[in-house]
Each structure stands twice: as structure tokens, then as C-alpha cells.
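Some notes on the structure that comes next.
The complex is shown incomplete by one protein chain, all other protein chains being positioned as in the whole.
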Amino acid sequence: QVKVQIAVANAQELLQRMTDKCFKKCIGKPGSSLDNSEQKCIAMCMDRYMDAWNTVSRAYNSRLQRERARI
Amino acid sequence: QVKVQIAVANAQELLQRMTDKCFKKCIGKPGSSLDNSEQKCIAMCMDRYMDAWNTVSRAYNSRLQRERARI
Amino acid sequence: QVKVQIAVANAQELLQRMTDKCFKKCIGKPGSSLDNSEQKCIAMCMDRYMDAWNTVSRAYNSRLQRERARI
Amino acid sequence: PQLQHFIEIESQKQRFQQLVHQMTEVCWEKCMDKPGPKLDSRTEVCFVNCVERFIDTSQFILNRLEQTQRSRGSFSETMSD
Amino acid sequence: PQLQHFIEIESQKQRFQQLVHQMTEVCWEKCMDKPGPKLDSRTEVCFVNCVERFIDTSQFILNRLEQTQRSRGSFSETMSD
Partner (left out) sequence: PQLQHFIEIESQKQRFQQLVHQMTEVCWEKCMDKPGPKLDSRTEVCFVNCVERFIDTSQFILNRLEQTQRSRGSFSETMSD
């Protein structure tokens, strides 16, 4: 239960930061609808943000492991 | 009581964000006093920030209503 | 005990904000190691951030004192 | 149950207000160049569109995330490990 | 009452420190171009002025907000609804 709550909180935090970053990157002056090119930009931005998150997570993990091995 | 506490917390959050935004927009290099033109800028900035807050609040509210109607 | 906890929380907050500011100021494109010039920049940035923190703390304190005296 | 209902309503309002604060800040950066003596209609339209597009973006991302999870299921593993 | 006094003092300190962190960050952006080997006096004056003007701005806004509320009373409704 606690695990699920933490996972949900993390997913929400990721979602919020991603929305913020991709909105800022992909929407210039907000128009009367989300046009096609903006949707494509958001989709790509999302995928890259997930890649970034996973890359950072792996890099941090391997750093922690190296430091533990050093001790 | 809870309602009052929430309203106070919201007013404080608005005040803090407004101070931050208007200080950044109106004060270039901070001088030895808040001069007249800076005060005028802050007063206008405040009013516009309040307008923005109210506009956003109304737009968000009407969006929520439209979505509820759709279901 | 509470005092120590607060002091620790403050030191952590300072450390986090300082790391963030000095990383942004001193590291352009992150390379394969923290080179000498980057280390020098971080050391200077840290010292100036501490100076800034102390100056702000003193200025705020003296302002509070002046306001109390006025009442 | 009445108290519970009250708490639920109040925390809904709280989330509403929090998002209003957040969107006001984001849209302020997008729509407000220099604060003038009045909120002109072009800026007001910009704020309204900004709110609508921000919510669209948020829903677009949420929907797409759910679809990806259903087909891959890789992200939830990453998050819980 | 002693414990209560202690808690009050400590949470006052906490608010003080929090504002110091916040103003250090705001004034760092306004006053510090490139960190040099020493805090030169011009930059130090800038930091002191920045703190004073930030508090002036905060008080100016608070006073003006209170005046507006007294005459209109519209904002508090918006906030509590």
C-alpha cells in the first residue's frame, strides 16, 4: 500500500514536471486549439523526457553502486 | 475555521508569487529607495496579476463545467 | 534537539540551493570530469553565495530591528 | 460522513486553487510582456487560451502515458524499483 | 507555556530563515554577474538594497491589497468560493 502510494506520488511529480517543461517548449503563443504540430512536439518532448528520466535514474544508480564498492 | 485557514493560505501564496513576479519585473538594479516609477510599476503589475489570477480561475472553472457536462 | 533539527534543515536547504546555483553558473556543457577551472569557479561561487547569504541575513535582521524600534 | 464530505470538498477546492496559482504563473510568462494600465482584450484571450491549452497538454500527456503503459508496462516497473 | 513560547520562537526563526533563503536567491540573480574572488562593495550594497526593496515591495503590495479589499471586498469572495 505504501509502495503504491509512493509510486503514484512519483508518477504525479513526473507528470507535473513533464507537462510544465513540454508546455513551455512546444506552445509558443497559446492558440484556440492544440494544433497538429504542437501535438507532435508534445509527443516527442514526452518521449525524450522519459528517456532523460530513465538515463538520469540509471546514471545515478551506477554512481551509487561505484561509491558503495569503493568503501 | 478550516475554510478561513485555507483562504489565508491561498492569499499568502498569491501574495508571495505576486511579490516575486512584480519585484523581478519592476526593480532593475535595486536602489536606495522604492522610487515613484517603481511604485507605479508595482501597482500596475499587482492589478494585472490579480486580473490574470481571476481570468485563469474563471477559464479553468468553465472548462471543468464543460467537461462535467460532457459526461 | 529541535534546534539541531532546524539547523540541519537550514544547512541542507542552503546546500541544495547553492549546489543548484553554482552548478548552473560554473558548468557549461558537462564534461567527463570536474576540471580545474570548474572547481575554482565552484569554490568562488560557494564563498560568494555564503557572503550573499550572510549579507542578506544581516540586512533583513537590521530592517526588522528598525521596524520594531519604530513601533 | 458529513465531515468526510466536507473534507473532500475542501481538498478539491485546494487542488483547484493550487492549479490556478501554477497556471497563473506559467501563463503570466507566456502572455504578459509589460503590465499596462488595463488588461487589454488580446492579453485576456491569451490567458484563456493558455489555460485551455495547458489542460489539453496535461490530458494529452496523461492519455498517451496510459496507452504506452498498457502496451509496454515498462515505466511502472522503473518507478517502483 | 514555556514549551509553547519555545515553539513560537523557533517557528519565527524558521520563517526568518526561509525568507533569507528566498531573498538570497532573488538577489543573487539581480546582483551577482560573475562570482569573483571577493564580494566587492558595489555588489554588497546591491544585496543590502535588494533586501530593503524586496521588503518594501512586499509591504507596498500588502498595504495596497488591504486598501483594495476594504473598498471592494471582491477578492476575498473569489478566494473562498
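Order as written gives the chain letters A, B, C, D and E; numbering starts at 1 within each chain.
We adopt the following convention: contacts are C-beta pairs under 8 Å (C-beta built on N, C-alpha and C of every residue); 3 or more make two chains touch, one makes a residue touch a chain.
Source: prediction; values computed, not measured.
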item	value
Residues of subunit C in contact with the chain not shown	3, 7, 10-11, 14-15, 18-20, 22-24, 26-27, 29-34, 38-39, 42-43, 46, 50, 54, 57
Touching residues on subunit A - with respect to the absent chain	2-3, 6, 10, 13-14, 17, 21-22, 25, 41, 44-45, 47-49, 51-53, 55-57, 59-60, 63
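Basically, only the chains that are shown with their structure count from here on.
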item	value
Chains touching both subunit A and subunit D	none
Of all other chains, the one whose Cα centre sits farthest from subunit D	C
Euclidean distance of C-alpha centroids - subunit C vs subunit E, Å	17
Between subunit C and subunit B, distance of the C-alpha-averaged centres to the nearest whole Å	28
Multi-chain contact residues (two or more partners), subunit A	none
Touching two or more other chains - residues of subunit D	17, 27, 31, 50, 52
Chain contact graph, described as a line, ring, star, complete graph or other shape	line
Pairs of chains found to touch, sorted by chain label	A-D, B-D, B-E, C-E
